[in-house]
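With one protein chain removed, the remaining protein chains of the complex are shown where they sit.
And then chain A:
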Amino acid sequence: MAADSLSRLSKDPCENAASFMKPSGRQTSARWSHGSECKLCRFITDTGFIPSSLISLHPSNPHLFLIGAVERAARKAVQDTTLQEAVASITVVGRVQMKTRKTLRGHLAKIYAMHWGADANSKLCVSASQDGKLIVWDSITTNKVNAIPLKSSWVMTCAYAPSGNLVACGGLDNMCSIYNLKGKDGNVKVMRELAAHTGYLSCCRFLSDSEIITSSGDCTCVLWDIETGTQKTIFAGHQGDCMSLAVSPDFNFFISGACDFTAKLWDIREGQCRQTFGGHESDINAIGFFPNGNAVITGSDDATCKLYDLRADQELITYQDSGIMCGVTSLAPSLSGRLLLAGYDDFNVNIWDALKSERVGVLAGHDNRVSCIGVSADGMACCTGSWDSFLKIWN
């Protein structure tokens, strides 16, 4: 929020501070107070700390917000070039055309999530649908390797463990259920039910067969010990429902996107939020790491995707088009990161040249919202899942 969008009020609540208020319809009910009534001002002056503070408007309380210029200044100080300048001499990639190679049929209701197996050779993927099933597919033969009935059909996410041994899912039951695909008797059973979230499970990703990270509508993310079923670390800080998460290629960090319009980078072992990225004007529904782990891509209800540079702590570019007015539901980068595939509410997937920020292709074929997308581990195929109950494999 730029300083010039704020109007200065007459009295300062605390010493050595200037005060502003963002114009809003609710301005009339806010008023100054100071001294013993002002718990926040007292905290600030007691600690002697004039904080860089929160940059964004506190979404749940428009009357209360802290604005800091220090963090903006720190970001500006390292911004000695832009992505546009760096790619000025690079030409846009040619038109990318992909065909539907396979359609995976079998779900009887909306598909909410899909995840490729990490083993590039197997070409397996798992999908979750509100028909109450988790299906593991052989994407080449289109055979269902496993069809797992769920206790709760209100599933919103699923994940494949890197080992290929486990899958996980969760949703409105507020739990993350872990299933062992390689059980001794051949049956797939619930191995663990991770319960502690007080809100829906929006996303989950395995670090290994013994650890999984979940994001929830209760505004937190959690690192779980699957063996004991307990929470190892709670990552709190988001001011809105956490909608999506992604783990860095080196498994040391993860990023979360939330309904507070921000994305946060978390240090898994330290348990701290290292960086917060704003700029979106609505809920962030999808998030992903760039293949080299140094950048983050987000997709939002504001109809745009954004690329953030982790090392310079900057927003690099926005992928938007005046012709696109619906929300982004899902995204995945291609193997090199040069292409960004994003699923939208208008039933299409748009393919963007990530460097030049131009649309270079469209995947049209679903009859309803594209809810999930993933690029296979070897980068050879893209899978889309839709509310039309089908998954499609494209390349």
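Basically, a contact is a pair of C-beta atoms (placed from the backbone, for glycine too) under 8 Å apart; a residue touches a chain by one contact, two chains touch by 3 or more; residues count from 1.
Going forward, contacts and distances are computed from a predicted model.
Look at the chain that isn't drawn here: its UniProt entry, checked against "TP53-regulated inhibitor of apoptosis 1", "Guanine nucleotide-binding protein G(I)/G(S)/G(O) subunit gamma-13", "Vacuolar protein-sorting-associated protein 25" or "AP-4 complex subunit sigma-1", names it "Guanine nucleotide-binding protein G(I)/G(S)/G(O) subunit gamma-13".
Of the listed residues A:Gly217, A:Gly257, A:Gly288 or A:Gly337, the one in contact with the hidden chain in the full complex is A:Gly337. In the complete assembly, the contact with the undisplayed chain comes from A:Asp309, out of A:Asp241, A:Asp283 or A:Asp309.
Only one of the listed residues, A:Cys326, A:Ala364 or A:Met380, touches the absent chain: A:Met380. Contacts to the hidden chain, counted on chain A, fall at residues 3, 9, 13-14, 16-21, 29-31, 33, 37-41, 43-44, 49-54, 61, 63-71, 74-75, 77-83, 86-87, 90, 93, 96, 98, 101-102, 123, 139-141, 236-237, 272-276, 290-292, 294-295, 309, 311-314, 316, 334-339, 354-355, 378-382, 393, 395.
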